[in-house]
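Below is the structure I would like to discuss, written out as structure tokens.
What you see is the complex with one protein chain gone and the rest in place.
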Amino acid sequence: MLADLFAQALNGLAYGVLLFLLSVGLTLIFGMLDVVNLAHGSYYMLGAYAGLGLIAATGNFWLALALAPLAVGVIGAAVERTCLRPLYRRGPLDQVLLTFGLIYVFEDLVKWIWGGRIRSIPTPDLFSASVNFGGAVIPSYRLFVIVFGLGMAVALWLLIERTRLGAIIRAGVYDSEMSAGMGINVSRVFTFVFAFGAALAGLSGVIAGPIQSAYPPMGASILVPALIVVVVGGLGSLKGSLAGSLIIGQAETFGKAWLPGASMLIIYVVMAFVLLVRPQGLFGRALK
Amino acid sequence: MTAPVLARVVALVVLTAVVALFPLAAGTYPVKLLQEILIWGIFAMSLDLLMGFAGMVSFGHSAFFGIGAYTAALLLPKFPGLLAALVAPAAAAALGALVIGFFSIRVGGVYFIMLTLAFSQMFYAVAFQNSFLGAEDGLVGVPRPTVLGMGIGSIGGFHAYLLVIVLACALFLWRVVRSPFGHVLRGIHENEARMQAVGYPVNRYKLTAFVIAGMLAGVAGSLYTQFVGSISPSAFLWTTSGEALLMVIIGGTGTVFGGILGAGAFILLQSLVSSYTERWMLILGLTFVLLVLFAPGGIVGALRGRVGLRA
Partner (left out) sequence: MEHLLALEGLTRRFGALSAVNGVSLTVAARERRAIIGPNGAGKTTLFNLITGHLAPSAGGIVFGGMPVAGLAPHVIARRGLSRSFQRNNLFPRLTVRENLRLAAAADGRGSWNLLGSVARLRAPLERARETAKAVGLVERLEAPAGQLSYGEQRQLEVGVALATAPRLLLLDEPTAGMSPEETLRMTRMLERLPREITLLIIEHDMDVVASLADRVTVLHYGEVLIEGSFAEVKSDPRVYEVYLGSA
């Protein structure tokens, strides 16, 4: 029984880590650009398919893991410069509509190239076996995901809190007008943050590939949990992303195991509860 | 009456006559297409009240469409009258809007968009997993109501019924938009902070607009159920809200009838394009992107110039 619980908790942790990588970009983009980038889930999907393509071409998962996020980051940068930059002055409606259109564009392009069926992505040979970890039998790949993800969390924290680039990003999230006034090339930072967020989402997609497979609507469907993570964690907060994704990851996993009839509802209940108690999210800035 | 106003009234009368007499001239498929356009038109118009007039971007409008649809689907088999067909769905949707609006409006901004999206997905989750609501398959076998003792099962009968409701909704919205309340909404859209500063309880006005819009969306949902005879959880999908937003911007935000025009353009485009190619989603998405980048005023906006206001 305890072993089962532990196994579930590990699954929840793995899912939480994937959500974290996905939501970091989302929360930074929201917090900084005030843009509801609905197409963020699409970068997740593009990452999975880029991974699929690269593995098919090179046979090497690790190469795909390194290159796919870069490719997605480039796409993200291109989108920001061509489509989003003209819209910063125009307010949330236009940005929301445009990014919504992009969801359809990306999803259909992927369907065109790879077809609409689910495509499975092979687990890397190194982690293809299951192991016994603390009494729980779990695919070793999931342990890799957890370790990798937490490692990324630490790396991100170092980047944001301890480097000059991170300070610039934090300043931009806090007050973009001020940052511009202080001589920071805000538009270049915006492009970078966008590309970076997209790349992280793509990374999440590649890593998720062996677990979730690749299918075109996966972008639109992962968006809602990612949004809930951001709402629960608080806009623009890295800590919030981590806390939110770990909570939602566990809630969703245990919900599926214990309350299968209401599993889809669990994360909304969590969100509603957090919002009642703290409308700005766990680590968000107080509203007004 | 001034010339431009007279011209508009004449155009409206002509258009209404064409729509009303359409079943006499055209076959079943085009008539059904027109009826679908009218139903989505109500949905889009109600969304425009929020977007174009109050400046609130809601991605959760499909929640109220779904609530109206499911209420009708549950009640009509047992009580096939107007109460179940229109009143109950409208009331249920209004109640849903009151609750969701209360939570979403007080946080405002980007959070409002995200919360409304999440709430509509929540309803999707409930409908998808609840056997009483038909779970994944939804509810089928929904009869059309009897109106004033008459059945409206025939194409002509349903067409007349639908047309009356659409006109009533459009007229209602038209009056609301021109009323003192509508002027307050426009003030909020123009400069919410100043409206607060001069003494308007802005959130209360926004919530009222949200409830009115939700109520009409519920009517649209109910009509859709009556039109098709069934309903499934996909009515709640947030992407449905997104498509309604597209209809509004195609038709032009801040114009009452733009919603119907936008619904027409969207549905016709979809119908046309999908008969030639499978890449319908790609084209729709590109249309979105290009419209937002290059034609923010939409169809009606282009026809009418900017939206002005008189006291």
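The first chain written gets the first letter, and so on, giving A and B; residue counts start at 1 in each chain.
Operating definition for what follows: contacts are C-beta pairs under 8 Å (C-beta built on N, C-alpha and C of every residue); 3 or more make two chains touch, one makes a residue touch a chain.
Just so we're clear, the structure is a prediction, and the values are computed from it rather than from any experiment.
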Problem set entry | Omitted chain's touching partners, listed by label | B
Problem set entry | Option touching the unshown chain, where B:Val176, B:Ile250 or B:Leu291 are the choices | B:Val176
Seminar exercise, completed: chain B residues touching the chain left out here are 172, 175-176, 178-184, 186-187, 190-191, 193-202, 205, 208, 212, 306-311
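One rule holds for everything that comes next: only the chains that are shown with their structure count from here on.
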Problem set entry | Where chain A and chain B are represented by their mean Cα positions, the distance between them in whole Å | 32
Exercise. Residues of chain B touching chain A in their complex?
Worked result: 51, 57, 59, 103, 106-111, 113-115, 117-119, 121-122, 124-126, 128-129, 238-239, 242, 245-246, 249, 253, 279-282, 284-289, 291-293, 296
Exercise. In their shared complex, at which residues does chain A touch chain B?
Worked result: 30, 34, 36, 38, 83, 86-87, 90, 92-94, 96-98, 100-109, 111-112, 220, 224, 227-228, 230-231, 235, 261-265, 268, 271-272, 275-276, 279-280, 287
